[in-house]
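Pasting a structure here, questions to come.
Removed: one protein chain of the complex. Kept in place: all other protein chains.
And now, subunit A:
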Amino acid sequence: MTDSASQVLYQARIPIYPRSVKGRFRTLKWGILTFAYGVYFLLPWLRWERNAGPDQAVLFDIADRKFYLFDLVMHAQDLFWLTGFLLVAALLLFFVTSIAGRVFCGYFCFQTLWTDLYLLIERLVQGDRVARIRLDKSPWTANKFLRKVLTHILWLAAAFLTGLTFTLYWGNAPELIVEWFTGKAPFAAYATTLFLTITTYVMAGLAREQVCTYMCPYARFQSVMFDEDTRIVAYDVARGEGKAGRHKVTRDLKTLEQRQQQGVGECIDCGYCVQVCPTGIDIRNGLQVQCISCALCIDACDTIMGSLGWDKGLIRYTSEKQAEGKESRILKPKTIAYGLVLLAAIAALLWGVSNQAPLEMSVVQVRQPLFVRLSDGRVQNSYELHIENKTDQPLKLAIMMRGLAGAELDVGKLSSVEIGPQRSLRVHARVRWNSGNRHKGSRSFEFDLIPQTQPEIGMISAPATFYMPGGDS
């Protein structure tokens, strides 16, 4: 029943076995990785003295709708900062990409960092490239089984630590971790940990370069930010291929002079650059969409060139123009424009953050009933004032009103309200007024809030309207 028609609809993934490499970019990448993991895994444990609120340096408190970032406390109303932050991040990415290509992918992307960690585990348990390929081809033995199982256990452990750490950012870490292991943590904590564990394991362990090639949106649109001046990882074709192409090192093609005489390039076709590539491409075929600019092929080729005593940089960071021997500019109108917009966005965000109002008030008019008539013929409207103290000190506030001649404000026995640090409060206020029939319908006025402690905050106001029914009063 197998009658093959020779069409391919689906191609299985060809496994990639990146080989380890040493070099300056690899060292740099290990440095960045160590730093990033240090920050990520330790930050939830960093304590921070605050007058009010938790003593965790970074805490995203969803239940209380407050984000704590060191000395900055972000309230629900400040959520637009997040928009600003994302905008700055996007612009920064554009700016950097147009100058230096995909440095984000190669050095800072979580996918790259975690895949690096997983590859390290894989190498420690199963050996380097050749050993891994041999192991995969060999029949199932106890040794193979053990190594495979151990790899996956370590991967899962790394994924679990990642997921658990992520969860700790959303609660008081020392408490939450105890609750987590004693089964008392909220459901969301378990769900988040599980989700992050699974995604980390699948993305860094199983999907790897396929994430960059098929899933990542940035990989899709970064090409529009590239131009002939952008720094990319490139193979120097002229030097590597010469006139007669690349050739292995043989007895009569050993020295540079021999090779030049015969028109052979400097690439010795050792394939090291291909073997180290985590996305499994051959950079000698030119810039490809899969290349994440991790520069490992540079390290690989530099090692080879170094051992031969030839000039390094057969594969190097260069731009299309440079590769053609032309002058290449870094600052050109497009980059400058990106840069200016980026600076403007950063300035706006900083302005927004540094001008966070320490005290806020909003007013909602009570609509049921909209008004009542009082025994002396005046009309009464009621309001609910929502006051938020964003400082870390308790505040004593006087509530006043302004803008309705002769109106009386009644906040009951609360001559002044006291509101705790980082707390909000609702106050019910009544306003009584007799317009003497001069005004009907709605009339605007303002509530004022005057800090009695910390007067440097200054008075703040919120608009409100008074409804005066028509007809005689």
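Note that in this section contacts are C-beta pairs under 8 Å (C-beta built on N, C-alpha and C of every residue); 3 or more make two chains touch, one makes a residue touch a chain; residues count from 1.
Assume contacts and distances are computed from a predicted model.
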From "ABC transporter permease subunit", "Carbon monoxide dehydrogenase small chain", "Glutamyl-tRNA(Gln) amidotransferase subunit A" or "Cbb3-type cytochrome c oxidase subunit", the hidden chain's UniProt protein name: "Cbb3-type cytochrome c oxidase subunit"
Selected from A:Lys137, A:Arg251 or A:Lys413 as touching the chain missing from the view: A:Lys413
Residue among A:Ile14, A:Ala142 or A:Ala405 that touches the chain left out of view: A:Ile14
Candidate in contact with the missing chain, chosen from A:Pro54, A:Gly280 or A:Pro358: A:Gly280
Omitted-chain contact residue, chosen from A:Thr182, A:Ser307, A:Ser354 or A:Ser375: A:Ser375
Residues of subunit A (touch criterion as defined above) contacting the omitted chain: 1-12, 14, 63, 280-282, 285, 288, 290, 366-369, 372-377, 380, 382, 410, 412-414, 417-420, 425-428, 430, 471, 473
